[in-house]
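In this view, the complex is presented without one of its protein chains, the others remaining in place.
Chain nomenclature is as follows: A, B and C, assigned in order of appearance, with residue numbering initiated at 1 for each chain independently.
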Amino acid sequence: MIHLMIFLPLLGSLLLLATPKRWRDEVAGFVAALTLGLGLLIWRGGGAEVFRVDWIPALGVTYSVALDGVSLTLALVTAFMSFIAVLYAARRISNPGTMLSLVLAMETGLLGIFAARDLLLFYVFFETALLPALLMLAIYGKPNRMRALVKFAAYTLFGSLLMLLSIIGVKAYGGSPTFALADLIQNPVKGAAQTWLYLGFLAAMAVKLPLWPLHAWLPDFHEQNHDSGVPDVMGTLYKVGGYGLFQFGLPLFPDASEQLRPILMGLAAFTALYAAWIAFRQTDWKRLIAYAGLSHMGFVALGVFSLNETATIGAMYLLAFQNVYTGALFLAVGMLQERVGSVHTRVGGVMTQAGALGGMTLALWFASIAVPGLAGFVGEFSVLLGAYQVQPWLAFIAGLSTIAAAAYALTAFQTTFWQGRPLGAVRVADLRHTEWLVLGLPLAVAVFFGVYSAPALNLIQPAVRGVLAGLGGQ
Amino acid sequence: MAPTAYYIALSGLLFAIGMIGVLTRRTAIMVFLSVELMLNAANLALVAFARAWGDLTAQTAVFIVMTLAAAEVAIGLAIIVSIFRKRETTNVDDLAGLKG
Amino acid sequence: MLQVPDVHLAPMLPILIVLAGALASTVLGFHLPRRALTIINLVMLVLSGVSMAYLWNSGAAAFGGSLQADNAAILLGITILIGSAMTLLVSLDTAYRARVSFPEFDAMLMYAVTGTLLIAFSGDLITMLIGLEIMSLSGYVLATLQDSRPAEESGLKYFLLGAAGSAILIYGIAFVYGATGSLNYAGIAAKTAGLTPENVGILVGGALLLLAGFAFKVALVPFHQWTPDVYSGAPTSVSLFLSTVVKVAAFAGMLRVFGGALQNAPGWASVLQILIAATLIIGNAASLFQTNFKRMLAYSAVAHTGFLALTLLGTPALGGAAMTYYLLIYTLMTAASFAIVAALQRSEKGMEIGDLRGLYYRHPGYAVALAVCLASLAGLPPFAGFFGKYLAFQAAFQNGYVWLSVLAALASVAALVYYLRPAMLMFMPDRTPAREYQHGERPATTFTVALGVVGVTVLGILPNLWYGWVANPGIWGALAGR
C-alpha cells in the first residue's frame, strides 16, 4: 500500500496525459483524494514498516521505504495539500491539464522523499521533485522566471551535489554494505571525517530549508511563480531540509551535530529574525509569504539543531503544519490576485467587499504568526522552549521574530484588506464554490491541530525520541 | 655500436623539429609534412628500442606505422585538395570561420 | 623456427561482420540506393551484436592475445554498436538534407566502426593503434564529406590536429615499448613492477605521451580545441557519430591502456587529475557562453569528457564499471539530443538556443524528449545520467581524489545552468513563428530519439539492467591480464 501511495500520483499524472480534456479535473482530483485516503489508511494501520529490496545490488543501493512517525505526518500533510492544490488549480487555471499533471508528479517526488529510508533513494527523490517544480515555473511563470529558475535550480543542485559526495563518503568511510539507513547507522563514520561529511550534507539541507545565506532563491522562486499560488504550495512542501536533517542528518552525524550545535543554532536564529525583519518591507504578497516561510524555517532549523527533544518535536510539528497554512495563504493570494489583478500589498479595503476571503486570510495569518490555539503555535512554542534550555540568548533572538512577524503580517493584511477601497476600484467578489473548501479545509486543519495536537504528537514524539536516543542522550 | 640513447636523442630532435614545424608553418602541406617528421621520429625510436631489446615486434610495428602514414597522406591530401579547389589557398590561417 | 600463426576467426567475428558491411557498402554503392545500404549495415550491426552476445564469457583471444574478445571488449563493443546504429538511423532521415547521402558515407562510417571495435577488442598497443587510425582516418573523411565550407574547415582542423595527436601517441607507444620491451597489455602490466630506475623514467615519459595522445582523442583540456569547431562544423549526424562512438572508442582505448597495461605505472594519474580539473572548469564555463545549441552540445561533450575521465582515476574494478555504464548512458542521451537537432534544424549550423523557445507547443514529443536528455546530461535523477555521474564521483572519491570530486560537483552546477536554459525555454509559451524545420517524415529519427529517451529513463529507474552486467570486478581485473 505504501508503494501505491507513493507512485499513485505519478500514475495519475501520466494518466492525465491520456485523459480527455473535460475529465482531467475529475481524474486529478480523484487521484489526489485517493492518495490522501491511502495515506489515512496507512495511518489507521499504524504506519508502514520498513520495506526493503535491493535496487542496485552491485552498488549497495536499496529500495527501502517506510512511513512512520515524522515521515507519515509529513506525507499526510503533503497528500492533503496536494489535494487542495489540485482542487484550486482545477478551478482557477483554464485548461489545467499540464499543471495538474505536474502537481501530481511532484507529489510522488515529495512522498518519496519522506518515505525513503535509503540515502541514495532519498537523493533520487529529492532531485526528482525538482523537475516538476522547474517545469511549473517555466510553463506558468512570470516574465522574469528564467532568472528565478536558474537560481532555484543552481542553488538546489549546488547543495545536493555536495550532499551526493557526502553520501558517497558516508558509505565509503563507514564501510557500510548498503546505503540503507539502518546499515549506515550500524557503520558510523568516526572523527573529523564525520564533520566534513556533515557539512556536505548540510549544504543541501541548508539550501532546501532554506537557511541564510543560501536562501536567495526562495523569494524569487515564489515571486515569479504563477499567480494562482498552486506551484507555491508545492514549492512550500518541497522545503524538506528540516526533515532531511532530522531523519538522516542527526542519526548519521551525531558527533558533528553536537559539535556544530551552537554555530548552526545561531545561524538558524539569525535566519528567523532576518527573514521576519525583511518581510516587513515587502510589498509583493508572494515575496512576503516567502520571507515569512523562511522565518518559520529558521525556527525549524533551530529546533532540529538544538538536539533538544521538545524543540525537535516542535520543529517537526511546525514543519508539517506550516505547509498547511503557508500553502493556503499562497492560494489566498491567488484568489486575491484573481479578483484585484495584483499581488501588491497596498490594494486596500478588500475586506469591505470580500469578508470571507479577508477573514480566512486573516485567520491563516494568525496561524502563521503562531497565535495560540492554531497549529503554528504548538510548533513554534515548543521550538523556542526547547531551544531556550540549550541556548537562551539564541532563543531570545529567534523569539524577537515573533514580534516582527506580527508587524509584517498585520501591516500587509491591513493595507490590503483593511482601510478604504480606492474610489472607482473594481468590486471584489467574495469566495465562491470550491474556494470555500480550498481555504476552509486548511484552516480547519490548522485549528484542529492547534487545539488537539495528540494525533500528530503521537506520531512525531516517539520518532523524535528514537532519533535522539540514538545520539546517546541529550 | 652506438648506444641506444644516441638514437633516442636523434629521434627526440626529429620530434621536436616536427613539433616546431607544425607550429610555425602556415601551409597545410608543410604542417602535414612536419607531422610526418614526428611519425618518423617515433619510427626511429621504435627501431632503436627494438634493437636494444633484441626483439622484432617493434620492428614490425614500424611497418604498420609507415602504412598508417601513407594512408594519412592519401586522406590528408584529398582534404587539402578539396579545400584548395574551393578557396585557392592552403594557408591554414584562412580557415577560421568556426570559433568561440 | 616457424610458428603457426595463432589465428582464430571466432573472436574477430563482430569486427569482421562490420567490416563486411563496410566492404559491401564500398562495392555495392554503385548498384544500390543508399537507403538499402544503410539497412544492410544496420543488419550487420545487429549481427555483430549477436555475435558479441555469443562470445560473452568465452574469454576468446586471437593472434597471441593481440585481439581480446573478453567481456570488457564486448560491453564496450555493444555501446559502440548502439551509437553506430543510432547514427545510421538518423542519417536515414537527414543525410539527404545534409547533402551527405552518398554510399561513401555509409562505407566510411562502417570503416570507422570497424576501427572503434578494433580498439575495444585490442590486446596490444599496435592493434589499438591500427583501430585508432582506421577510426580517425574515416572520421576525417566523414567530417569533410559534406560539400560546404564549414565542413571542410572542420575536416582540415580535425585532420591536422588529429595527425599531430596520433604522432604523439605513437611516440608514446615507442617509449612504453622502450621501457618494457613489450607491446602487449598484459606483458606491459607484468613488467611495470620490476623496472630499473631509468626504465621507469622512460615508462613514465611514454605513459605521459600516450596520455597526451589520448587526451586529444577524447578532448581533454588543453587538447580539446578541435572538438567544438569540428562538432559544430560537421554535419549534425557526423557530429553525433564523433561525439558518441568515436569518444566511446577513445575511452575504451584509454581504459585498456591506462586501466590495464599501465595500471600500476607511476606518474600519469597525477597529471590526469590536473587535465580533468582543467577540463571540468573550462568545458563547463565555456558552455555557459554558447548561444548555438549544437555548439553548446559540443562543449558539453568536452565537459562530459571531464566526468568520464574521472572514472579512470578509480580503481579498475569500480572505475571500469563506472566508465562502461556512463559511456552507454552518455551515448544514448547525446545521440538522442543530436538526433533531435538533426531533425529540427534548418541548416547544418544547428539551432540557436533562443529558437527553442516554445518548442513544447509545436513539437511536444521532441521537446519532452530533449528535456529528458538535457536533464539526464545535467545529471538529474530519475534519469540515468545521474547514475553515470554518481558512479564517476564515487570512483574518484573512493580512490582518494576527494578534491577533484568536489570540483566536479561544483562544475555540475554550472552544467545544470546551461542545460536548464534551453530545456526550460522549450516550455515557455511563445507567439513568434517557428524557427525550426517543420516538414518531413522522420520515423527513424523518432525511433532513435525514443530509444535514447526510453533507455535513459529505464536505466535511470532500473540501473541494474546495465550495471548488473558491467559490475563484475573480474571483468576489469582481466584488463591487466589477471
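Basically, a residue touches a chain if its C-beta (ideal position, glycine included) is under 8 Å from a C-beta of that chain, and two chains touch if they have at least 3 such contacts.
Assume contacts and distances are computed from a predicted model.
*Asks:* Assuming one chain is omitted from the figure, identify its UniProt name from "Pimeloyl-CoA dehydrogenase", "Proton-translocating NADH-quinone oxidoreductase subunit L", "Branched-chain amino acid transport system ATP-binding protein" or "ABC transporter permease".
*Replies:* Of "Pimeloyl-CoA dehydrogenase", "Proton-translocating NADH-quinone oxidoreductase subunit L", "Branched-chain amino acid transport system ATP-binding protein" or "ABC transporter permease", the absent chain's UniProt record names it "Proton-translocating NADH-quinone oxidoreductase subunit L".
*Asks:* Which of the visible chains would the unseen chain be in contact with across the whole complex?
*Replies:* The undisplayed chain, in the complete complex, is in contact with A, B, C.
*Asks:* Just to verify: which one of A:Gln282, A:Ser295 or A:Thr326 makes contact with the chain not shown?
*Replies:* From the options A:Gln282, A:Ser295 or A:Thr326, the contact with the absent chain belongs to A:Gln282.
*Asks:* Which candidate, B:Met19, B:Ala42 or B:Ala61, sits in contact with the chain we can't see?
*Replies:* B:Met19
*Asks:* Tell me which of A:Leu15, A:Ala58, A:Leu400 or A:Leu441 is the one touching the absent chain.
*Replies:* Selected residue, touching the omitted chain: A:Leu400.
*Asks:* Need a quick check: the contact residues on chain C for the chain that isn't drawn.
*Replies:* Within chain C, the residues that touch the unshown chain are 156-157, 160-161, 164-165, 168, 197, 201, 204-205, 208-209, 211-212, 215-216, 222-223, 225-226, 228-229, 267, 271, 281-282, 285-289, 414.
*Asks:* What residues on chain B make contact with the chain left out of this view?
*Replies:* Per the touch rule, chain B residues meeting the hidden chain are 19, 22-23, 26, 31, 92-93, 95-100.
*Asks:* Considering the entire assembly, which residues of chain A contact the chain that has been omitted?
*Replies:* Touching the missing chain: residues 151, 154, 213, 216, 219-220, 274, 277-278, 280-282, 309-310, 313-314, 317, 349, 351-352, 355, 359, 366, 371-373, 377-378, 381-382, 384-385, 388-389, 392, 395-396, 399-400, 402-403, 405-407, 410-411, 414, 417-421, 423, 451-454, 457, 460-461.
One rule holds in what follows: only the chains that are shown with their structure count from here on.
*Asks:* Please tell me the distance, in whole Å, between the geometric centres of chain B and chain C computed from their C-alpha atoms.
*Replies:* 25
*Asks:* Indicate the whole-number Å distance between the mean C-alpha point of chain A and the mean C-alpha point of chain B.
*Replies:* 64
*Asks:* Could you grab the centroid distance between chain A and chain C? Build each centroid from C-alpha atoms only and quote it in angstrom.
*Replies:* So the centroids are 42 Å from each other.
*Asks:* Could you list the positions in chain A whose residues touch two or more of the other chains?
*Replies:* none
*Asks:* Which chain C residues reach two or more other chains?
*Replies:* Within chain C, no residue touches at least two other chains.
*Asks:* Enumerate the contact residues on chain C facing chain A in the complex.
*Replies:* Residues in contact with chain A: 321, 360, 375, 378, 380-382, 386-387, 390-391, 393-394, 397-398, 402, 405-406, 409-410, 412-413, 416-417, 420-421, 424-425, 427-429, 463-464, 467-468, 471.
*Asks:* Mind listing the chain A positions that touch chain C in their complex?
*Replies:* Residues in contact with chain C: 55-59, 120, 123-125, 127-128, 130-131, 134-135, 137-139, 141, 145-146, 149-150, 153-154, 157-158, 161-162, 164-165, 168-169, 172.
*Asks:* Over in the complex, which chain C residues touch chain B? Could you list them?
*Replies:* 126, 129-130, 133, 137, 140-141, 144, 149-150, 152-157, 159-160, 163-164, 166-168, 170-171, 173-175, 177-178, 181-183, 228-229, 232-233, 289-290, 295
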